[in-house]
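Of the protein chains in this complex, all but one are displayed in their positions.
Take a look at subunit A:
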Amino acid sequence: MSAQNLIEVRDLNKAFTVRRGAFFRRTTASTKAVNNVSLDIRKGEILGCVGGSGSGKSTLGRMILRLIEPDSGEVRYDGQNLGALSQEEMRGFRRRMQIVFQDPLQSLNPRRTVAENVERPLLNFGTPKAVARRRVEELLELVGLDPTQSYRYPHEYSGGQCQRIAIARALALEPEFLFLDEPVSALDVSIQAQILNLLGDLQKKLDLTFLFVSHDLKIVKQFCDRTIVMYRGNILETGSSEAVYREPKHPFTRDFLGTVLHVRGDMRWEQAAERAEDLEGTAKLGGACCPYVGNCADCFDACRGSAPPLIEIENQRNVACFLYDHR
């Protein structure tokens, strides 16, 4: 265990199964949501995780928080294997790691006032009511909201303000780690930047560590120190956000970047669109092969025989692709 890692994930797996039948429930299909994923999250960093829908990025984050139990593998938080903890012991760790969801209106309780929403975690962990109320005021101020309005209900606030409330609630127990699950995807562009700036300021001020999941590479590049690229449950590439964006190594990352539409962009996206994968068209992969083999422009025989491991090709740069595997 390296002292600088807050979280170490080793060989994490999760498959979701589809069952049919009322009495004799049988498994008819199974999807590997997360496939043998290992990664480190360093203390004080913002780690971005990008991928399309169904790439397993949310499942990965939720397994780190043990909101979903993995099928196999280990999550070590500050040296402690979370999977080995009892529910009671886990509760102690829950204070230290929190989550912010995509849609703030769905994650806040609509029948509770803003103050009641934000103080809930404090009361759950035994903070006296009067103390909790004072803390709520501090928290709301911290996220840029007016504490004197905390008797209002979430629906009286705009999406951006609701996300601020959700962030205040996540910070109530003074966690050191936040899992941000597409926190700005549901917001208007002018508000996205407000919330990202707020999160960035809080991260510095409170010395937080973030796992930031998004499908928007532009935002990840801007906001995150390091980026991991996921596809069908596999990590295909990792590196500094700058490097992943400027010099994508994996053919998937290149194709994915090509379809990102830029404000000052040209019409190169049209070729990328022709190449872009028809997720629905690609047959389900069977057996061991590279997960991107179905749509890869550079694929060769080795790619169909086995899945390439994630290897370090230069300092801090890992890619799971046989093009770079010269062993």
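Basically, a residue touches a chain if its C-beta (ideal position, glycine included) is under 8 Å from a C-beta of that chain, and two chains touch if they have at least 3 such contacts; residues count from 1.
One rule holds in what follows: contacts and distances are computed from a predicted model.
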item	value
Choices "CoA transferase subunit A", "Mycofactocin maturase MftC", "DNA polymerase Y family protein" or "Peptide/nickel transport system ATP-binding protein" - which one is the UniProt name of the chain not shown	"Peptide/nickel transport system ATP-binding protein"
Option touching the unshown chain, where A:42, A:218 or A:317 are the choices	A:218
Of A:4, A:72 or A:158, the residue in touch with the unshown chain	A:158
Listed residues A:74, A:116, A:137 or A:277, member touching the removed chain	A:277
Residues from subunit A at the interface with the omitted partner, ascending	52-53, 158-161, 188-194, 196-197, 200, 215, 217-219, 221-223, 241-242, 245, 255-256, 259-265, 267, 269-270, 272-274, 276-281
